[in-house]
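All protein chains but one are shown at their positions in the complex.
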Amino acid sequence: MKFAIVVRSGPLSSEGSRSALRFARAVLANGHAIERVFFHGDGTYNASSLTVSPQDEDDLTEAWAEFGRQQRLDLVICVASALKRGMLDAGEAGRYERAAASVRPEFVISGLGQLADAALTVDRLVTFGG
Amino acid sequence: MATLHLINKSPGSSDALKACLRVIAADDAILLIEDAVYAALAGTETAGTLAGLGTALMADLEARGLQRRLGEGIATVDEHGFVELCTRCDRVMSWF
Partner (left out) sequence: MTHLLFHLRKPPHGSTAGEEAVEAILASSVFEPTLTVLFEGDGVLQLLADQQADTLGTRDVAANWTALPVYEVEDLRVHEPSLRQRGLSQADLILDVSLVDDAQMTALIAQADQILGF
């Protein structure tokens, strides 16, 4: 089956992101496919390249990036949500003259059409962290 | 055409579980994750309602020290079981 996973909370705002990552790993381990992971609202914070985590804590931004990279997943953060939250790739940082880019390269900034496309394509859509 | 209802908030903090129970269909399933596993605490009214109906995610129960305080008739699954529940139902509805 093809899954879409929607993440609506940031790495620390609730458990949603952590639950979503555990679920995503199990989806693949069970032999299913992930069409897209779409990060919306505060979920866009999961793409941050600037977090500094204490040694004894997992860094969810790093965990998502590594998972996405290893499994070649489509990790998409919603452009409208991202910009407002200071989640910018190099292009956006340049365009809006901001001091730094803040999004890990494993994530793509794109529009809500990607969420809609996933919703209309997959077998199961599961939302975490609202 | 069964629905898997996903609840993530404790009954003390949200009416999500209560609202879900109003409209749940006969062949639907409920999975408690994150703080919603507190609804499965033995001796609570919610645990009574969820007997034979609700399932709780094991990792969330264990993190909260609930593994030996689980209400009777409430099933548990790990992440693989979570995925399987999703494939057995026709759609997943997350209540926030």
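Note that the chains are named A and B in the order they appear, and that numbering of residues resets to 1 at the start of each chain.
Going forward, contacts are C-beta pairs under 8 Å (C-beta built on N, C-alpha and C of every residue); 3 or more make two chains touch, one makes a residue touch a chain.
Everything quoted here is computed from the prediction, not taken from an experiment.
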Hidden-chain contact residue, picked from the options A:29, A:50, A:80 or A:100: A:80
May I ask you to list the residues on chain B that touch the chain which is not drawn? 1, 3, 15-16, 19, 22-25, 91-96
Against the hidden chain, chain A presents residues 6, 8, 40-42, 80-81, 111-113, 115-117, 119-120, 122, 125, 127, 130
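One rule holds in what follows: only the chains that are shown with their structure count from here on.
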Note: chain B sits from chain A at a C-alpha centroid distance in Å of 25
For the chain B and chain A complex, residues of the former touching the latter: 6, 8, 33-35, 59-60, 78-80, 82-84, 86-87, 91-92, 94, 96
Flag every residue of chain A that touches chain B in the complex, lowest number first. 1, 3, 14-16, 19, 22-23, 25-27, 29-30, 32, 123-130
